[in-house]
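The complex appears here without one of its protein chains, the remainder shown in place.
Moving on, here comes chain A:
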Amino acid sequence: MTGDRRIWLWFMPVLVVLGLVFAVPVADVIRLSFSDATLLRPVTGYGLGGYRAAYGDSSLPAILRNTALFTLLSVISLQAVGLAIALLLMRGDRRGLWGMGLLRTIVLAAWVIPGIANGLIWQMLFSEAPFGAINSALRLIGLAPVAWLSDPANAMASAVIANVWQGAAFSMIVFYAARRAIDPVLYEAAALDGASAPAQLLFITLPQMRGAILVNTVLVTIQTLNTFDTILVLTGGGPGRATEVLSLNIFNRVFYSYDLGGGAALAVLLLAISMILTLVYLAILMRRGAR
């Protein structure tokens, strides 16, 4: 091929756009995080003031705890639900059962619903007004209503449920593809040896899917960390600050409190976590590629 210089021309458009919209702003967020800027006033000085204010904020430990809890519960549930559906689909396919394509379509449909609409839909379901869907159904079968959104502990669970309902399709696809790639000979041999279905799951399926599970863990964690539109509509971060996660906190801090320096300092934290996870992801991909 032609010399190196002309090859870069092919990449010029991508590099220019990504540079202007991502690289320069990321550098600027790091700069702003060391400044005292607000949304209303330009930088007047640099220092660690933003970091001190943002990281010394008495609400930060609670927000980080919320973020960790929301992410942990979401990632575990997203993967468990995704894996269960993928394995169910696989079994149905193998046995030629009817309706497996339909099930896959239904689960995937939730995935294309905008996060804002997702939050609104679940707010209508969790609504604690007498006519709220779940509570009025509970009352019909004679059970007491639940404070889905006004009790801090329940609100976190509600946010996780809404997030899992929408996001499970992604894990399902990843696991479905990985499960299909497993050599059927392994299962035939295990069946000959008399291995039960749970034993096959434990000793063939899960070990063979280890790579997919690792990759999915990283991708789903990054997605969940960056999610906030569903929570914004569902609980607004409340009751109190019970469901305020880091991304929502940054959003509020910058665009409602105008605290640009402090918001940028926390955005740097979000960025650092994402980049560390991305490096883990790349390390996994490279190890799998080398094999």
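In this text, a residue touches a chain if its C-beta (ideal position, glycine included) is under 8 Å from a C-beta of that chain, and two chains touch if they have at least 3 such contacts; residues count from 1.
Rule of thumb we're sticking to: contacts and distances are computed from a predicted model.
Chemist: Looking only at the UniProt record of the hidden chain, which name from "Glutamate mutase", "BolA/IbaG family iron-sulfur metabolism protein", "Trehalose transport system permease protein SugB" or "Flagellar basal-body rod protein FlgC" is the right one?
Modeler: "Trehalose transport system permease protein SugB"
Chemist: Who touches the missing chain here, A:Leu18, A:Ala68 or A:Ala199?
Modeler: If we include the chain that is not displayed, A:Leu18 is the one touching it.
Chemist: Of A:Leu125, A:Ala159 or A:Ala242, which residue touches the hidden chain?
Modeler: A:Leu125
Chemist: Of the residues A:Leu48, A:Ala117, A:Leu143 or A:Ala199, which one touches the chain left out of the display?
Modeler: Only one of A:Leu48, A:Ala117, A:Leu143 or A:Ala199 touches the chain omitted from view, namely A:Ala117.
Chemist: Out of A:Ala54, A:Leu73 or A:Val233, which touches the unshown chain?
Modeler: A:Val233
Chemist: Please give every residue of chain A in contact with the chain that is not shown.
Modeler: Considering the whole complex, chain A reaches the absent chain at 1, 4, 7, 10-11, 13-14, 17-18, 20-22, 24-26, 28-29, 32, 39, 84-85, 88, 91-92, 95, 97, 99-100, 102-103, 105-110, 112-117, 120-122, 124-125, 127, 129-137, 139-140, 165, 170, 173-174, 177-178, 197, 212, 215, 219, 222, 225-226, 228-229, 232-233, 247, 250-251, 254-255, 260, 263-264, 267, 270-271, 274-275, 277-278, 281-282, 285.
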